[in-house]
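One structure follows; several queries about it will come next.
Of the protein chains in this complex, one is absent; all others appear in place.
And then chain A:
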Amino acid sequence: MVGDGDVVMSDGADRHKHLCKVLYRKSPFADEDCFQPGEETRKYLQEECKVLVIGAGGLGCEILKDLALSGFRDIHVIDMDTIDITNLNRQFLFRSRDVGRPKADVAADFINRRCGHMGVNVTPHNCKIQDYAEDFYSQFNVIIAGLDNITARRWINSLLHTMVEFDEDENPDGSTIKPLLDGGTEGLKGQSRVIIPYMTSCFDCSLDSFPPQVNYPMCTIAETPRLPEHCIEYVLVVEWDKHFPNRKLNTDSPQDMKWIFDQAKERADTFGIRGVTYSLTMGVVKRIIPAVASTNALIAASLVNEALKISTYCGPVLNTYMMYMGNEGVYIHTFEYEKKDDCLVCSGTIRNLSMPAATSLQGLIDSLCADPSLKLQRPSITSDKAVVFMSSPLLRKDHEYKLPMTLRQLVDEGVLGENEVLIVTDPIIPSKLKIRIALT
């Protein structure tokens, strides 16, 4: 049954007529070495290409719709959130009866119902992106992020970089590179960018250019609050720790949020401040930024255009950053965001070493320092599980006892894993060095 204004699109062989015009014809703009106009390319897009959408919110709904209508078929979506009534004004895949249900499920159902007859199949994942490991992300050909927070964007950016494999000459293996198309909006402003791990700049390269989150001065929120936000912030940074010293606030728990709201309201009353509401509390605690539906539509459209080009090679890909400023009239600017030499994610090389298992940690450090191509002076090394060694005069005493231990012993003691990628820092290198040691 068709309900709620759902319109089933006309069936017909020429459904992708316009898309095929783009994919079947030569283009003077496309890279001749890559683009092969014709059926093969369409087949790749529709039968092989697998795309992941991160976030099923304001941007995510638009991205999913655009992908389904642009010829993509195998689409996955991941989001941990459930639908809130305040989402309905712009997250158009959701209806009031869906409130409380997982966003990914409802979004997938909607697109499948509406576009299933076109061969589109959306697979939902109701979880955090951090719940999945590399093997999940490696099944996709392109990843589109429509996220509202920097932590999650940094996480996926970092993971996609660690997934890239390098040959003996330290060149990245293209087939292990997953392009990340990242979009973000704030009111009438937005940006979309293309991140191709190790080929372009990455998310962390631009970290300094993101405005830091608003933090009110401690003395203002503690002593002279004037705004409802000051009261909420005080409860968040001072009262919570005081009452629940060993528990982290869960911003998705209605009980926790109610507690913050109640305390903030009480504090506001004592200072004669009005305007502390539950939704303002949510906004301050979760650092929600205002969203305008049309900005989301615009940014999502540009991301999906890039996804189409990057998947089929039918046109040149955005290099690398597009900024839309609707708040200052209309201004669109595209530019190449430069890689940062000291970026801790995308800069620095990886070395595959092979060493006798009986080598001591001191021996490993000596050999790193002796390598003329590395020129290290006093390396510090960490593994996923532990700090292997800190060379700083302030901290080396904590780790000196490990210097005579052999690499085998360190593996047995769980200090490092066999073949694990270790992170090496040294004052001489602006970024970091990765090493992987095969024990012989």
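The working rule: a contact is a pair of C-beta atoms (placed from the backbone, for glycine too) under 8 Å apart; a residue touches a chain by one contact, two chains touch by 3 or more; residues count from 1.
Here, contacts and distances are computed from a predicted model.
The UniProt record for the undisplayed chain lists the protein name "UBC core domain-containing protein", from the options "tRNA (34-2'-O)-methyltransferase regulator WDR6", "Postreplication repair E3 ubiquitin-protein ligase RAD18", "RING-box protein 2" or "UBC core domain-containing protein".
Checked against the hidden chain, the listed residues A:223, A:252 or A:366 yield one contact partner: A:223.
Checked against the full complex, the one of A:42, A:90, A:178 or A:193 touching the unshown chain is A:178.
Summary of contacts with the chain left out: across A:22, A:83 or A:142, the touching residue is A:142.
Considering A:45, A:68, A:111 or A:345, the position touching the chain not shown turns out to be A:345 (whole complex).
Residues of chain A that touch the chain left out of view are 31, 33-34, 50, 130-136, 138-142, 150-151, 154-155, 158-159, 162, 173-179, 194, 196, 199-200, 204, 207-208, 210, 212-219, 222-223, 237-238, 242, 310-311, 313, 316-317, 319-320, 344-345, 380, 382, 384-387, 390-392, 394-395, 398-399, 423, 425-427, 432.
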